[in-house]
Structure formats: structure tokens, C-alpha cells
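And then subunit A:
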Amino acid sequence: MTEPSRIAPEALEAVAQTGSGFNPLLPGLILLLPLLGFLVNGILALIAGSREGNVLRSAALAEPDSEEERVDLQHKEDAPRRATHTLPTWVGPGVMLGAFILTTLNFLRMLGSGLQDPTVITYWSWMPTGTLAVDAAIQLDQLSMIMMMVITGVGFLIHVFSVGYMKEDPGYPRYFAYLNLFVFFMLVLVTGANFPVMFVGWEGVGLCSYLLIGFWFQDREKADAGKKAFIVNRVGDFGLLMAMFILFATFGTLNYQEIFAAAPTTLVYGGGVVTAITLFLLLGATGKSAQIPLFVWLPDAMAGPTPVSALIHAATMVTAGVYLVARASVLFALAPVSAAAVATIGALTALFAATIALKQYDIKKVLAYSTISQLGFMFMAVGVGAYAAGVFHLMTHAFFKALLFLGAGAVIHSMHHALHATHKDWDAQDMRNMGGLRRHMKWTWVFMWIATLAIAGIWPFAGFFSKDEIIWYVGTSAPFGPLYAVLWGMAVVTAALTAFYMARMMILTFHGPNRTGEAEGKHLHEAPLTMTIPLGILALLSIFGGWINVPQSVRDSFFGGFGMLPMSSWLDEWMAPVTAAADAIRLEQLGAYAYQSPVGGGHVTWGFIATGLAMAVVLAATWYFRSKDVPTAVEQGAPRSGFGKILYNKWYVDELYDRIIVRPVVGISRFSWRVVDRVLIDGTVNAVGAVSKGTGWFGSLFQTGQLNTYAFILALGALALLGVLIF
Partner candidate 1 sequence: MSSAYLPVLMLFGVSVLNAVGMVVASQVLNPRRATPEKDMPYESGMIPLGDTRARFSVKFYMVAISFIIFDLEAIFLIPWAVEMRALGWGGFVAVSIFMMVLVVGFVYEWKKGGLDWE
Partner candidate 2 sequence: MLVEALVLSALLFVIGTVGVLVRRNAIIMFLSIELMLNAVNLSFVAFSRYLGIEGQLYVFFVMTVAAAEAAVGLAIIIAVFRHYETVNVDNFNLLKW
């Protein structure tokens, strides 16, 4: 058992200063600001909540059945603005802005310092004694810095958007309290210097996600969606706990630095221990990142407010699994089977979710499945050892998917107002009820097309660079050559499907004739500035965000403007200190195989093919859907037969889970409740169900009455205990 370092925080910071030249600027404050925001908004929420208890109660009786009706209900009440509703507007985004500025300053400092080893800042000794010594420490390195930039940057924009989107909601301060708390935990997750601290964030973001999905708790179905997310995430958390446990048993520590330094010598390459650790980590990652088999919660999570979907269920929290794999890259590099499992799960999920997205009519559901699919891409990347590529796609995806969700939010917002104005009982999220919205929402339309081109992977948008890099790496990976060839094929198909369903979504929503209705169409309008400005910024990022990691060969080609880009493979180089150890292991073990493309061709060739393919698909889809006469939701209903029905019903996965997991668990619970308590108390033999007569007779022995039954069990237990001891 290694004795943990007991260096005082000041000393550590001093080491950081002299060692690498990176001098972090108030890193603790980055975490503290959102926490502070949570506390302020939380208190405001409690004040508002207890004051409006009666409002909530009457609202509950009204039973609104969609998120927009809910928003609208508050319109009607038109309560006077109080401090509890004006302060969060400043506090919520304000702390995020502060955190973002601080993060940027630190980022610039790190950029200038050429940091190699991570800077660990220890605040206090969290679990000070015993063989497991864990400090409350954060670790600043290239990976956590990129994550922090995404979280605070995109987070800030979404906070600003939320001001416009949620202003009328009575739960406004509560909303910001949850959102700030979420950001705090997310930052803890990515900055933690050891697994337990990371686990705090891991659990915390899960809790916040659960709170925000069920934000409109008056609606029973939405509240239950939160529950589903919660239960599925439990399974993932168990995986993570187990992984931590084996790590501790193996290394005697849970600090990243110590584990990753010791791993190459302690663990056998491809051995059982490291494979078990990484597979459990993978289970945790699939839970949080909504991958097969634990993806079912994410589409239901769309029950929350749309900005939440953008922040938590697209840009940040769901990428925690990718972060985890990238963080533990050394371990995954040592376990080729697990790495292959990561890539396979990613590819399967990507393809599977993309097929479901093809047939969804709810605009948020399309985006949800698209998110699952894109997360699959990231898993593929980190699975094949292209950690920087995974993080790269994580970043660009955060930009364009946040943009898509926020844009969808603006659309839904507008649709709802229109439908409400004439009291039309239609679904505001169903794309069959939209169409032709570009005439009413010009900016949103433009921004969303940018995001669509980005996600489809069309040059020069961000997604082109990040996604094609992943496809490239998947095709060239090792050691299970044929497997990766298959995965590569799946990735290409998925990329084409992505272009298709995104184009379909855009056409159905913004193009063609308007299907909302005559009277309603007049009420469609563009979103307010607080909502469109964040969209614009995200659109810029969706265009230019991909240019930071262009491979040299591409940079010199047409795609890089023949060398006009200021840098090449910047992100790869930036991430190099983090992935160096894993890369070294891969090179040593797989040197002969690494990066030999099974399909031939260089980056540039594939760039041409990929963007060509994507554009072709987009054009084809555009042509197909524009010429098609789309019936409205009321006219059409759900598909009744054929493959479309299977896709519409999401491959019946929910039903399958219900059969094989939920029902047995409920059954077990009920069984033990009955047998352990009821049968032994009342001795009702029939309660157990189909039991033989022999068991029935035995059961009737218990039929005597309670106190005696208790005594009887006690005596039986005593006999058993003595029996074990004496014999």
C-alpha cells in the first residue's frame, strides 16, 4: 500500500509554479461560483416556492399536458415580478460568465506554459486515514481544461438562452438553482484529481439531471421520465463503483496520477484485472453517456425544459462517459478487449440510434437519438485509441448539438404560442405540424441549417473535421483488423444516415408549405434576442470550431485552404501530454498494426469522399422530402405496419426492458415482500402463487399468527446459527 503524498496545498502550488510554469489563477473559484449561484438561487427558489405553494396546488388541478402549456399557464397568471424572479436572471448567467472568464484566463495561461504533467491542487485531506487516502483535490491538465471550457462556455450561452425561455415559469429561480448546481457538479466531475472526487461529480450531475428532467413535476409522465433516468443510471453507477473498488484493491490508491503512473508496470497487458476494471468503467460510461445497453433513458429525458436538454443531455453530462474513457486512457490502452468493446458499443449505438431517428416525428426525439448516435461516434474514437479525436468531436458536438436543441426550443416556443393563440389542440413538437417555418423564423432557420451541415459532416463546418477524423481512425485501427473494418463500415453508413435524418428534420420543420393552419400561421414569430444571440454565437462556433484540429495533410489540401489555416492538428498536440502514456502503450504493443488503413487512401481522399457523400445525402433527402406531401400528425397517426413501425417504436427496446428487467425486479421485490413478510406472517400459501402441495403444507406451518411466527423464525435462525458454529 502506498503512502499518499501529504504535501500541503501551498507547497503543491509552488511545485506547479516552478515545475512547469503553469500558474493556475483561482481555479477553486471556477467551481465555487456556480455553487454560490446555486445557493443564492436555491434560497430564492425556496422563498418563491413556499410563497407560491398555493399556485402550484391550483396548477396541479389544472393538469397541463405539455411543457408549453405549462409555460403558458404562467403567462395567464401574469404574476408581478418579484426579486425571486429578477435576481436569478443576473445571478444564474452571471456566475457562469465569471466562471467562463476565469477558465479562459487559466486556459490561456496553460497554453502559454507548455504544461506537461498535470497540475494537482489539493485543498484538504478528504479521506485522510486508512489505506485509502483521498484528498479533495482538483487536477488541471489539457483534458480537464478543454472540458471546463466547453462546460462554462456552452453553459453560459445556455444560461443566457434560458433567461428568455424560462422567464415566465414560476419555477424560474428553482430552474437556475438546479442548473448552477449541475454546472458545479459537472466541473467537479471533470476536474477531480481522483476517482472519488470524480464520483461526487458523477453522482451530482445524475441528481441534477433527474431533478431537471422532472422539472415540470405536475406532469406525471414527465416525473416518471426522471425516475427512469435515475434507475438506469444506478446500473451505470454500480459499474463505476465496482471499477473503483478493483482499482483500489489493485493499486491501493484512487488518485489518477498514481494509478496511471503505476498501471503499465502493475497490470499485465490484456490481463483479466485490467479488462475487468475497464469493462466496469465502460458500464459506468454507457449509463451516463446513453450507450447500448443503457441508452433508454435519454429520449425520455427530453421531458425536461429544452435548454436543459441542450446543456445536460447533449453538450455536457452525457459526454462524461467519453471523458471517463479518455481520462482512463492508460487503462483502456492496456486492455485491448475492453477498448474494442468500447468501439463496438459505440458503433452499434451510433447505427442503431440513427435508424431510430429516421422515423421520429417529435423534433426533440430526433435530436435525442441523434445525440445518442453522435456519442456513439465519440465512443468509437476513444475505443480505437484516438482520444484526442473523441474529445474533438465531443467539443464540436457540444457546439452544434446545443445549437440544434436551442433552435428546436425556439421553434417549439413559437409553435406553442401560435397553437395556443387559437386554442388548437395539436402537438407543438411534432414536425408534421410544422413546415415552412423559415418564413417566420429566419435567423433560427439559418442557424439550424449551419448546425445541420455541421452534424452532417460537410466541409467546412466543424463536424466535417471531427467526424471524419473519427471515421478515419476507426478504419485504421488495430489489433482486431476485420472487426474495425466492420465498425468502419457502420460508421460510414451512420454518417450517411445522420445527414439524411437531419435533412429530413430541417425540411419537415422549415420548408414546404406550412401545416400548422391558417390562423395559427399568423402567430408564428421569431424568438427574442436573449435567445437568438446565443444561437448566433453557437452557429459561429459550429462553423469555425472544427478548424483547430486539421491534420497537416488536409491543411495543405483544398480543405485547409491550401495551408491558410494558422495551425494543424492543434488539439492533437494539445492533448498529447494526456494521451502520451496510452499512445506509448499502444505503440509498444500494437506498433506493427497501428494505423494501417484497411481501405487505403489518405486523409484528403477520404475528406472528399465523406463530404461528397454527406452532401449527396442531404440533397437527396431534401429533394425527397420537399416533393413529398406530408400529412399532419392528426391525419397520419403512428405507423401501423412494416419496418417503419419498428423504427417508430424504437425497436421496442423499452418494451423489452420492461419484460426482462423492470418486471422481474418488481417481481422480486414483491416476492420477497410477500414471502419474507406476508407468508411468514400470515402464512398465506396462495400468495406465493404456483407452489406445490408439499410447500403448501410447509407454508401452513407458518399460518399460526404473527408473534409466534416471529419467535419461530427467531428460533429457526438460532438453530441455524448454532448449527453452523458447532458442526
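The working rule: contacts are C-beta pairs under 8 Å (C-beta built on N, C-alpha and C of every residue); 3 or more make two chains touch, one makes a residue touch a chain; residues count from 1.
Per the selection procedure, all candidates are chains of the complex that A comes from, given by their letters.
Please read these numbers as outputs of a predicted model, since none were measured by experiment.
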Of the listed candidates 1 or 2, the one touching subunit A in this complex: 2
Residues on subunit A engaged by candidate 2 in the complex (per definition of touch): 673, 677-678, 681-682, 704-708, 711-712, 715
